[in-house]
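Take a look at the structure below.
All protein chains of the complex are present and in place, except for one that has been dropped.
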Amino acid sequence: MNPAIKIFVTGGTFDKEYNELNGTLYFKNTHLYDMLEMGRRKLDLNIETLMMVDSLEMTESQQEYLVKRCKEEQSKNIVITHGTDRMVDTAVALGKTVKDRTIILTGAMIPYKFGSSDGLFNLGSTLSLVQTLPCGVYIAMNGCYFPWDKVRKNRDLGIFERIE
Amino acid sequence: MNPAIKIFVTGGTFDKEYNELNGTLYFKNTHLYDMLEMGRRKLDLNIETLMMVDSLEMTESQQEYLVKRCKEEQSKNIVITHGTDRMVDTAVALGKTVKDRTIILTGAMIPYKFGSSDGLFNLGSTLSLVQTLPCGVYIAMNGCYFPWDKVRKNRDLGIFERIE
Amino acid sequence: MNPAIKIFVTGGTFDKEYNELNGTLYFKNTHLYDMLEMGRRKLDLNIETLMMVDSLEMTESQQEYLVKRCKEEQSKNIVITHGTDRMVDTAVALGKTVKDRTIILTGAMIPYKFGSSDGLFNLGSTLSLVQTLPCGVYIAMNGCYFPWDKVRKNRDLGIFERIE
Partner (left out) sequence: MNPAIKIFVTGGTFDKEYNELNGTLYFKNTHLYDMLEMGRRKLDLNIETLMMVDSLEMTESQQEYLVKRCKEEQSKNIVITHGTDRMVDTAVALGKTVKDRTIILTGAMIPYKFGSSDGLFNLGSTLSLVQTLPCGVYIAMNGCYFPWDKVRKNRDLGIFERIE
């Protein structure tokens, strides 16, 4: 009944860690597996880490690679964890070229490891939407979802908004 | 774009607290507001606590009242937080009588206050499903959703399963 | 400089777990190792689980065994994790018979696994006191410490109080 959902991990706030030796934030491994265990997911998933980057530092060739992998992906249902700063850029790149899949980008405003993260809520939300929305590219954050060409990030408020 | 979603709180593991004076579990106020704040939800919601009970102790008249309130509810989209032990019973009672709404029951296996709860994941999931599924009564847990007449709780494993 | 401190684990609220299959509290393994890792302790410790019980269910022979083990213990510095309900009883049994050791009993009002536990604070406190207090038997809770013959648990408030 539930075909395997593909999850591409690209990093973002979701996966940031605190380096106690120098007080900076960095990436190690994704926390997606821990999050899915906490959510006790029973879904069939196929998870692959493509990169571990802050989206502000995602290069053009990294974005192209992500789009390419989505095009080639066998599953019709794809979730992408992504930094919020340039999530809309990547959604646009995907929306213009991939038409026959349901692809949902999500992320978090607070790192999962920092205790009060919105990540688990967003992940639950996204894994449900990818099973129920028609083909298209969407961003899902904080209970809302937006088609790729009707959304922007409001950097002052730290939220995603619908645009017409 | 997002009409207000109604949430009926009925208690369940979601909302259990630890009484430090005598070491037992009990109900005080719902944690739903804290959970929504952690999820930073931007959805328009209308939340109402109908009762705060362990579903094993939900009486027939309490269940009838819940069904009645769902029938009378103005919103087409209803989420119910509910204990898992008798979630299927309530779903059946609703499924047989309410046909023109999308109603989703959800809950948690671990209390929200106990740190490692699946509640936030389930809540994110349910609030997404209620926006996208067609009319009907469903149970959503752990990334999966089930129509009311195709689900049972496996008490040995502590999970919900599809039945045909 | 820091001789090994002995820790005897006996269970208590410290170590209670939530059984998600039936909603009750129970004991599995002690969380002391996790707590020490979170505290990043650099002390030399020698940890031994003697029992895993709610102190209300600690039998006379279990209490006698604990006293016997404290008497025989090579280290001069002993910490005991213990349920709070009968912590004073055990402290009295120890205080009357063991004179040449610094023994400190501690516990928690909230299980460590439940997120908002006082356990880590009490553990840090107790491991410091056992290094600095003179020989004697004490209870340490919530920043305070009490000689074994000058303390009672106020069950209505859930706190330990000095008596004269």
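By letter and in written order, the chains are A, B and C; residue numbering begins at 1 in each of them.
In this section, contacts are C-beta pairs under 8 Å (C-beta built on N, C-alpha and C of every residue); 3 or more make two chains touch, one makes a residue touch a chain.
In this text, all values refer to a predicted model and were calculated from it rather than measured experimentally.
The chain not shown here is in contact, across the full complex, with A, C.
Residue C:125 is the one among C:55, C:77, C:90 or C:125 that touches the chain missing from this view. Only one of the listed residues, C:38, C:56 or C:135, touches the absent chain: C:38.
In the full complex, the hidden chain is touched by chain A at residues 13, 16, 18, 20-21, 23, 25, 54, 109-111, 113-116, 155-156, 158. Residues of chain C in contact with the chain left out of this view: 1-2, 35, 38-43, 109, 116-118, 120-129, 131-133, 140-145, 159-160, 162.
As a convention for this text, only the chains that are shown with their structure count from here on.
Chain-to-chain contact here is organised linearly: an open path runs through the chains from one end to the other. On superposing C-alpha atoms, the copy chain A sits rotated by 180° relative to chain B, to the nearest 5. Per-chain Cα centroids separate chain B from chain C by 39 Å. With centres taken as mean Cα positions, chain B sits 26 Å from chain A. Computed from the mean C-alpha positions, the centre of chain A lies at a distance of 45 Å from the centre of chain C.
Those residues of chain C in touch with two or more other chains do not exist in this structure.
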